[in-house]
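With one protein chain removed, the remaining protein chains of the complex are shown where they sit.
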Amino acid sequence: MTPAAPGPFRAAPAPLAGAFRAEWTKLWTLRSTAALPFVAAAATVAVSAFVCAAADPRTVACADGCDPARLALSGVYCGQAAFALLGVLVTTGEYRTGLITYTLAAVPWRPAAFGAKAAALLAAVLPAALVAVGGAVTLGRPLLAHHGFAATGGRGIGGALLHLVLVALLGLGVAALLRGTTAALTAVLALLYLPPVAALLLSDARWAAWAPSPTGRGPAVLATVTTAALLLGATRFARGDPS
Amino acid sequence: MDIEVNGLRKRYGRTIAVDDLTCTVRAGRVTGLVGPNGAGKSTTLRMFLGLTRPDAGTVHIGGTPYASLAHPLHTVGALLDGAAAHPGRRARDHLRWLAHAGRIPRHRVDEVLERVGLTAVARRRAGTFSLGMAQRLGIAAALLGDAPVLLLDEPVNGLDPEGVRWIRTLLRGLAAEGRTVLVSSHLMSELADTADHLLVLGRGRLLADTGVRELIAAAGTRTLEEAYFALTAEAVEFR
Partner (left out) sequence: MIAAEWLKLRTLPGALWCLFVMAGALVGLALAVSSGAPAAPSYVDEFRFVHRPLAGDGTLTARLLTQEATHPWAMAGVMVKAGPVAGAPYAALFATPGHGTRLQSGFRTDVAGPSARWLRLTRAGATVTAAVSRDGGSWLPVGSAPVPEGPLAVGLFVTSPGATRGVPVRPAMLRTRPSTATFDTVTLTEPAPGGAVGGPPGAGWRATDVGARRPSTVDDVAVDGMVAVTGSGDILGRADDGSRVAVATTGTILAMLPAVVLGTLVLSAEYRGGTALATFAACPRRGRVLAAKALVAGSTVFGTAAVACLAALLLAQPLLRGRGFTAPAYAAPPLDALRMVLGTAAVLALLALMGLGLATALRRGAAAIGLLAAALYVPVVLTPLLPAAVARWWQRSGPLAGLAVQRVRETDDGFLLPWPRTPWLGLAILCAWAAAALVAGYATLRRRDA
């Protein structure tokens, strides 16, 4: 007796596409991860609008050349927490429940499994970041113009987009490395919030320039940190036992 | 499609989980993998799927290591760690993502849900399931790919007597279709009426690779359970 004949479904899409669709389905079938892109975009837009509504060109910060583009995008500092949480939950949810064994049984080539996860996260985060940054700028500009700020043009938008996407990927990388939700989230939030706060604390502008932020050197710093975290996370994901 | 295991070995620190395991699991029959708690059953099954990296040895499924299978979910259906579904995800969605990952057509999801009797609760979140329902969801996941090889780790856990009878029938039916069915359990009584062949593990070692009838005959006892206890008497101590 021959084993059950392989069904009529051999002619299926390429393996990576299947893995991607699996991760995409996983992301949107959990209430927490499905809601987070919307929460993140809403938080970014809301805080940006608040800052722009309250902005005053007479503050000292604005007197010595504060950038109105920074005001319009200030909500990124709030929204990034939700983006980080999304990146973390997408990964740690699997380790918490043991689901990871099924993921790896379905896609035994682990770089593909990890890449599919990152790609699905990217696909979910990119539109959310676009909405967040686009909404913040659209809402912020008239408010700033009303307060008498100069037009900002498109400055800072690319940096903010990159920042939000990188933050989510940082969450993914750190979560793959640490595997625990609390540990990974704490580490990512510490990386995002403590350097700018510590820079204020030491009141030294040289340090502030190196903090991960959506402006100036920030995205480059964050890209370096994220790459390192993704490499370390991918290594542990590919080599370590899943539980 | 046979499973050939050759010199499989795994140790965690000073504990040897699996020690030089060599055997062949044949198609067309239900093979029981039995042993006391901590005998290395789960580790063995995880190594079959490449989830745990063996220190030495190989596992070939139909002549290919699991990681090299072109269509893993169409080749091997597995139940590990129970259903391991995220408590917040609906049962149907759990199977849907698996189907995507294994490139399995969507209608299979409803078919297996029907087969394990979860159609009515398919839209409930896995966190609300009882142990037995979660176990059925795990079995549904194993059946999803219509695979010629089935690896089931403790499938009877949490099932009610009616469920136990159902799974017995299911496993025998699957084997009769010519599939390779490997079922692990720490209770010999669960396997007595189901398995044709037995692999008995104790302290990571293969204590017996034999047919059910041969085991009873060799031990000189009347029941399978007594034969099993005689065999594993030295292997129950925890390390």
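In order of appearance the chains are A and B, and numbering begins at 1 in each one.
Operating definition for what follows: a contact is a pair of C-beta atoms (placed from the backbone, for glycine too) under 8 Å apart; a residue touches a chain by one contact, two chains touch by 3 or more.
Being a predicted model, the structure only gives us computed values, none of them experimental.
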Whole complex considered, the hidden chain contacts A
In the complete assembly, which of A:Ala81, A:Ala124 or A:Val165 touches the absent chain? A:Ala81
So which of A:Ala34, A:Ala183 or A:Ala238 would be touching the chain we can't see? A:Ala183
State which residues belonging to subunit A touch the missing partner chain. 32, 43, 47, 51, 54-56, 58-66, 70-71, 74, 77-78, 81-82, 84-85, 88-89, 96, 180-183, 185-186, 189-190, 193-194, 196-198, 200-203
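One rule holds for everything that comes next: only the chains that are shown with their structure count from here on.
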How big is the gap, in whole Å, between where the Cα atoms of subunit A centre and where those of subunit B centre? 39
Once bound in the complex, which stretches of subunit A touch subunit B? 1-4, 6-7, 9-10, 12-13, 15, 18-19, 21-26, 29-32, 93-94, 97-99, 101-109, 241-243
Subunit B residues touching subunit A in their complex are 1, 27-28, 46, 49-53, 66-69, 71-74, 76, 78, 80-82, 84-90, 93-94, 96-98, 100-105, 141, 146-149, 177-180
